[in-house]
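Omission of a single protein chain aside, the complex is shown with its protein chains in their original locations.
Lettered A, B and C in written order, each chain numbered from 1.
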């Protein structure tokens, strides 16, 4: 089998977010590869990261508007192309590839350098409960300011770096 | 939107396993519906249930053969059609809809009575490590006894029932 | 190290619930033993099981009363005495060992036959939000009917059994 290649140009033109995941002991199963439900958890994290990096804080919206129900998942396709192992550094790249009236497509790529591990597409909606029925769930048009914030052709990376406080104090 | 209907006849002719899931507090997110990565965890559980119900104990095989790597996920498609809420009883139905030389398709349906919540298909493989490289991962032909065990047209349900010991003792 | 023994008499006199857990591939980490956060998830499941088995359905209460906040954890102690492995059948025994005015102690034992794996005690409270502040969280006295339901000296087991539908139909 030829190896799948991650092409960072795939998201060119779309607002793109990236996070780095260090594969830990607890992410792995007895085969010492990532237990696949973890990828679906990271996709949730990545969606919130994408909106947050664009200035749309879904968590804050949830606190301010008790009827807001965030962006429920409607459909997903995912291909698992190569395994990742304990200690690997995985890059998760997320962007919106299509805007519909109420639904939108989110692309997810998990890669180690240019080796593509997982390629997924999700269809999600913007959702609210009816004011008088907290158990209801309706998709509504994505607010205009949300689409605007996410239409900027930028790439934002959530970078994790070690900061050594004592060295820092020595510099002070 | 018209409601999606669960048709138990869909798996007729295939060896089928069912488990019941009571939606608990901890399965739900702030929208009080099932947090979607839980479905992907339950699909893993359901796959092991399916094999186990047919007499193929993947856990025992893993203990007996340290090079066995179980049935890794290659591809998945899932449609989320209706939400489930705290306290709901969800039925998870699992069966194999296609056997290829090394890969096979597993169908998953999550339903509440005849209301279909989630419909998913997974492509998985039978995998081993090379004896001299525990980090390797190869798909190999599904053993003949495994296919035979899973070709029986039966439905097996993992039923959860409360058993009251004191009443039981009163009967004794 | 001498082996720790599980004594089922420890909960004698208290309303007791039991569930059986089959240790699956996905519960285990690269050391092929249960990844410890799973025990803390099962303790949550066990608490809801305990109340439910006594007829106090925390999930239904949550749906009926949007200010109810279930039974948050205040304190926990846990000792991990022996590992469990893939394929093991673990019994989880849960009971309330002390009732305070607002707080109560829940005991958890995880065992394989008479071998004790994990022994834990949790302090929890009965909680509500203030009607006008959904973000608030107050412990309140446990309702009298709840204490009454849980003071019966019975043991209820959530038993998982395979039911074969075709055989069943043959009996019909």
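Convention: contacts are C-beta pairs under 8 Å (C-beta built on N, C-alpha and C of every residue); 3 or more make two chains touch, one makes a residue touch a chain.
Here the structure is a predicted model, which is why all the values come from computation and not from measurement.
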| item | value |
| --- | --- |
| Of C:13, C:55, C:101 or C:134, the residue in touch with the unshown chain | C:134 |
| Hidden partner chain, touching residue among C:74, C:112 or C:160 | C:74 |
| Contact partner of the left-out chain, one of A:24, A:65, A:114 or A:133 | A:24 |
| Touching residues (missing chain, whole complex) on subunit C | 30-33, 35-37, 40-41, 44, 62, 69-70, 72-80, 83, 85, 127, 129, 134-135, 137 |
| Touch residues of subunit A, complete complex, unshown partner | 22-26, 32, 41, 44-45, 48, 53, 57-60, 62-63, 70, 85-87, 153-166 |
| Those residues of subunit B which, in the complete complex, touch the missing chain | 25-26, 28-30, 32, 35, 37, 63, 66, 86, 134-135 |
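Keep in mind that, in the parts below, only the chains that are shown with their structure count from here on.
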| item | value |
| --- | --- |
| Rotation angle (°) superposing Cα atoms of subunit A on subunit B, nearest 5 | 180 |
| Innermost chain, taking as reference the mean of every protein Cα atom displayed | B |
| Whole-Å gap between the CA centroids of subunit B and subunit C | 24 |
| Whole-Å gap between the CA centroids of subunit A and subunit B | 26 |
| Distance from subunit C to subunit A - Cα centre to Cα centre, in angstrom | 33 |
| Multi-partner residues of subunit A (each touching 2 or more other chains) | 30, 32, 35, 37, 134-135 |
